[in-house]
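All protein chains but one are shown in place.
Showing chain A:
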């Protein structure tokens, strides 16, 4: 098999592979940098929590409209937004911190979601909702994912300075008149948006993987944030590309394969990245000053 057949052939031949590739790249470019910002906020596990939080909205969308992408997405987004706003409200006006209030709220949302789904559909539907199918992305689905990636990048660029200051030096931000907590809220909304966007492609649960794995590995490669952001997007895109090819040639389900490819890059980074394991083993002579 020539390299061309191996690497490009599948995309040339099949429209569904091309659409899957574009969707994966869009998710990579939008989601992975968000993941870096999440780890920076020590909220690495919040992505996972939010992926569960969208469930009741998806369930209501499913009960009313069946398996319709706009209904499911809108429902999921509404539920995610409700959870973020409610948790933010609780954090601002009570003694509870953001992570505690988010945990409480998403658990309630998850329980409500499971309850709703168990009353309406079969187990199969639940699996489809949680895991998606990147090979089944259609035109509107592609537009949705691309639109979300665009919004994420533009809004992320606008909010960048505030997002940074809120983590680096929150008192300084507040002293200058910045609204504390505001950036976090908008940022979490972007996280929800990306998770919802990923639902038809990777599924909401798998989407957390493409958001967090490259983000965690990127921190091992670079010292500064802009480099980490770019690195994470690149790794996520590579994982999407490689995962799709691997799943095509080896006849594997695409979603988990993409995530496992990101996992492979993570292992590689753990070993050879500058902040990883191998460079620590190489005892190089120290410098003069």
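Keep in mind that, in the parts below, a residue touches a chain if its C-beta (ideal position, glycine included) is under 8 Å from a C-beta of that chain, and two chains touch if they have at least 3 such contacts; residues count from 1.
We take it that contacts and distances are computed from a predicted model.
Entry comment: the absent subunit's protein name, as recorded by UniProt, is "ABC transporter ATP-binding protein", drawn from "Phosphotransferase family protein", "Molybdopterin dehydrogenase", "NADH-quinone oxidoreductase subunit K" or "ABC transporter ATP-binding protein".
Only one of the listed residues, A:9, A:147 or A:170, touches the absent chain: A:170.
When the whole complex is considered, the residue among A:111, A:158 or A:278 that touches the unshown chain is A:158. Taking the whole complex into account, chain A touches the unshown chain at residues 40, 158-159, 161-162, 164-165, 167-172, 174-178, 219, 222-225, 228.
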